[in-house]
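Here's a slice of the assembly, chains where they normally sit.
Residue numbering begins at 1 within each chain, and the chains themselves are lettered A and B in the order written.
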Amino acid sequence: MNMNHDMIRNILAAVQRGELDVEQAAGRLQDKGYIDLGHTKFDMHRVTRNGFPEVIYAEGKTPEQVGDIFERLRGESNVLATRVSPEMAEYVLRRCPHVRHNALGRTLASTCEDITPKPGAVAIVTAGTSDLPVAEEARVTCEMFGTRARVFSDVGVAGIHRLFDRLEDIRRADVVIVVAGMEGALASVVGGLVSGPVVAVPTSVGYGAALSGFSALLCMLNSCASGVTVVNIDNGFGAACAACRICSLNK
Amino acid sequence: MNMNHDMIRNILAAVQRGELDVEQAAGRLQDKGYIDLGHTKFDMHRVTRNGFPEVIYAEGKTPEQVGDIFERLRGESNVLATRVSPEMAEYVLRRCPHVRHNALGRTLASTCEDITPKPGAVAIVTAGTSDLPVAEEARVTCEMFGTRARVFSDVGVAGIHRLFDRLEDIRRADVVIVVAGMEGALASVVGGLVSGPVVAVPTSVGYGAALSGFSALLCMLNSCASGVTVVNIDNGFGAACAACRICSLNK
């Protein structure tokens, strides 16, 4: 595997801007496909292999480790971190002021160059207000990957006229992401009303028999609307990745 | 507790018809509140205590035991048995030709007097064709308890226009029973569209993550439509009991 052009160009530009010296740049151009930070091997070839850069799953990492990655990749690669706690965000922002924090979506992001817009559009539909953080994680991820995305919130099935009001707009999207907790019925209803791919994200909204999102997950896996696919509970990021993978077919 | 008038009248009428002799009738009038068949104590006072006669849960009983009960209560009480296997039905019908079998709903029933119609009407709504056996068990139970019931089948949410077509009729019922397997989303959608009580029955229709009805059960317990209540998986009988209890308030 070879480095792709963007990566090489980014390293050279970083030298030009004085952010890397010649030795460091040389080291990086001797490409092993990942950057080795000791604790982490950041996969630089993922963009070549499956079209999207590696993203940091922040849970279970220390603030220091996440800070290291943002610092190290500055000026070389766009970076996104998901499931960032407020404390971690605060630490990283203090250390790397170029990073942007999205508190609702619990993400950190830094961009070293403009993101080229890709074709395709994603509609992110939520059952209730409490599903917004997951929807926002999905929206930010699409944005980082260059795909247009729009959130339609609080259109759950208990008041189904709210959904019908927005249906025209939702149908215009190439892919629909449905974000719903509790019984997750919205995925089946939307799946029966649109013709494009539907990616369902169960959320941990609810209590008791909601089983921290498992009821919604099971519901969505059993959807009577054929062609609905499902990702992990609260995994707005994964749904967005799937949606972006789908949109990039659409050339 | 005393015997109620219907019971006493039934015993006397059976004497008159020669179906009971004087000794037997005397024994029965010394009322202990149940009829003791050795293996089974058939609760004769349940109708007084909670408005509906005891019903035989046939699963786990032998054909002989169920046959005993139908034979013993002949001419004295209306009797309903649920979850009857084809083999048991065949045995009981051979022994008690007065009993009626409903193969789809898996019930046996015998009536010793006309069932007095009660006020109220029940709509039984199913998501798919495969949910019909459970719906039929519910319908037969309502009928045995004197409550009008009508089945609206195959109106699941994957083709939601089928539901809207029948909505007027469904709304006319006092109580709606929703019978659905797989993801069970129909309960939430119906619960959001009608104003009366909704009793949801999850069914074991589906496979894999349907978990033999548990996905639908969990889905219904988490319904975002407030006021939906739930009974056990495949329990059409229980849903009908609840519906009939509700309808009898409506005087």
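Here are some notes:
We adopt the following convention: a contact is a pair of C-beta atoms (placed from the backbone, for glycine too) under 8 Å apart; a residue touches a chain by one contact, two chains touch by 3 or more.
Quick caveat: nothing in here was measured; it's all calculated off a predicted structure.
Count of copies in the whole complex in this file: 8, from one repeated sequence with 2 chains shown in place.
Note that in this section only the chains that are shown with their structure count from here on.
Distance from the chain A centre to the chain B centre is 50 Å, each centre being the mean of its Cα atoms.
Residues 127-128, 156-160, 182-185, 188-189, 191-193, 206, 208-211, 214-216, 218-226 of chain B are the ones that touch chain A when the two sit in their complex.
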